[in-house]
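Take this structure, written in structure tokens, and hold onto it; I'll ask about it next.
With one protein chain withheld, the remaining protein chains of the complex are depicted in position.
So, chain A:
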Amino acid sequence: MQSTSTKAPLTPHLARLEAESIGIIREVAASFRKPVMLYSIGKDSGVMLHLALKAFAPGKPPFPLLHVDTTWKFREMIAFRNMMAERTGMELLVHTNPDGIARGINPIDSGSSLHTQVMKTEGLKQALDKHGFDAAFGGARRDEEKSRAKERIFSFRGPGHSWDPRAQRPELWSLFNTRIRDGESIRVFPLSNWTEYDVWDYILAEDLPMVPLYFAKMRPVVRRSGTWIMVDDDRLPLEPGETPEMRMVRFRTLGCYPLSGAVESTATTLPEIITEMRAAKTSEREGRLIDSDEEASMEKKKREGYF
């Protein structure tokens, strides 16, 4: 991952973003007792992980990776996750909410809202509490969504992981306020100032490995709510008259497969993806069924402890 002698230097813009993120990641290692990096396997997580590796070279990042597994991720994501853990040599913690499993929560019967709340939000809180992490990195970006645009880079969480948008600490310069008391924690977003374009440009420039689902390929899909849902395994019940068909599709964001909409695409290489993205007429979150549930839904989820 560090054999970069033939690599062209980053553009000044990407170099600046990279340096800022590395500074943020080091700050956490220096200031917190027990940090963890949320690794959700997607492109943003991939960039964040790469930046962490860079920040501590020639050493390794002094914190583990955590994946909150809802058991509904694409199979290719899980394979990729395990491959990356092995390749980086970092400790990978995987947590699944046992209560959710016991209650039979799933994205199909329970609905996306409850599934997300129980398997992602509650699962995450369980994992953070279980290990006593006082700082957790997330790959969220401010350009993703309106309530994210006001999020701090170091985002304070009260007891019970609560987020109060009206009681956020002012964040000036790069002088982050890292002070917390027992039971409180900080969520840290090193990619706050990156855009979707920056992420892909950086992946291209640094030649980062990505889950194959981002690249177009013939995949078995069904048409639902105006988007293509991939039939990743036999747990997806087909509606009457519904037959999976093979389509050339790819994903702009990845999550639980029944909740991740694919777009039709012929982009099979990074430059093609970037070209396609720059011509896109819809935002990347469109493919995420969880955001369109209700107005201000992200803010609500964040108050409850979602990343």
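Note that a contact is a pair of C-beta atoms (placed from the backbone, for glycine too) under 8 Å apart; a residue touches a chain by one contact, two chains touch by 3 or more; residues count from 1.
Definition applied: contacts and distances are computed from a predicted model.
K.L.:
Leaving aside the chains you can see, what is the UniProt protein name of the one that's missing? Options: "Sugar ABC transporter permease", "Fe-S cluster assembly protein SufD", "Multifunctional fusion protein" or "F420-0:Gamma-glutamyl ligase".
P.N.:
Listed in its UniProt record, the absent chain's protein name reads "Multifunctional fusion protein".
K.L.:
May I ask which residue of A:75, A:130, A:169 or A:223 touches the chain that does not appear here?
P.N.:
Touches the omitted chain: A:169.
K.L.:
Need a quick check: the contact residues on chain A for the chain that isn't drawn.
P.N.:
Counting over the whole complex, chain A touches the hidden chain at residues 2, 4-5, 7, 11-13, 15-20, 22-23, 26-27, 29-30, 53-60, 142-143, 146-150, 165-166, 168-175, 177, 179-181, 192-193, 195, 197, 201, 278-283, 285-286, 295-296, 299-300.
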